[in-house]
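So that we are looking at the same thing, I have put the structure below in structure tokens.
Note that this complex is displayed minus one protein chain, with the remaining chains in position.
This part shows subunit A:
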Amino acid sequence: MARAVTSRRKLINTGIAWAIGLLIFFPILWTILTSFKTEAQAIASPPLFINFDWTLENYGVVMERSNYARFLWNSIIIAGGSTILGLIIAVPAAWSMAFVPSKRTKDILLWMLSTKMLPAVGVLYPIYLLFIQLGLLDSRAGLVIVMMLINLPIIIWMLYTYFREIPGEILEAARMDGATLKEELIYILTPMAIPGIASTMLLNFILAWNEAFWTLNLTAVDAAPLTAFIASYSSPEGLFFAKLSAASTMAIAPILILGWFSQKQLVRGLTFGAVK
């Protein structure tokens, strides 16, 4: 009897989980479906779900009009570059906060997070002027730096949480065996924290990939990533929803695939330390 109740509950829970999952995924699914419709079918009422004439025309138009490869390459460089640079800075920072905390460590952590509370537009002009002076406007290097700075508080916080789970005694033992600080970080701490570092990397990569304020405001032609590619298909005067959906699908496809293959690491990293 108890077994039957458990199975029933399991079934219900699975059903609820699937329903929530589908609800969350529905906008993406709808975008993908719309990308295969004609513009007239895209606005049809009642909406057409799968019973329409599927077409690849929108993808053809988008590929013809835009240099997708250039936008994609810029996204990879900006998201990848900022993630690597962020980790290089965040690993030592998180180490010091986790293993050599001071009286002010918690205040510093909170202060770092508080920088995320400032609306980006508030610092647009100072950053823009700085970029003009440094010749960084519309450059991938500039975007890598900005993206790294934006996501650095999150990276440090995440790594700090993972590092706190690692017993300090292990590092102490390494030190007693003669390991230098550099060796301790590279050969002891990093391998032990690889799941946490991997999920931090993935999350940061996704955040940088999707960031649309700075990437739109600090780029023009050379460094414009996929967010600019999507923005170029949004129109206030004219119905181009099918083309916009095709562009959006092309922009999210790489990150969707990456997320799909790395979901185990992502879930593991995000729930690390949640249950003790």
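The rule is simple: contacts are C-beta pairs under 8 Å (C-beta built on N, C-alpha and C of every residue); 3 or more make two chains touch, one makes a residue touch a chain; residues count from 1.
Keep this in mind: contacts and distances are computed from a predicted model.
The subunit not displayed here is recorded in UniProt as "Sorbitol/mannitol transport system substrate-binding protein", chosen from "Sorbitol/mannitol transport system substrate-binding protein", "Protein SCO1/2", "Nitrite reductase small subunit NirD" or "NADH-quinone oxidoreductase subunit N".
Of the options A:57, A:138 or A:183, the residue whose C-beta touches the omitted chain is A:138.
Counting over the whole complex, subunit A has residues 39-40, 43-45, 65, 124-125, 128-129, 131-132, 137-138, 216-217, 220-221, 224, 228, 231-240 touching the chain that is not drawn.
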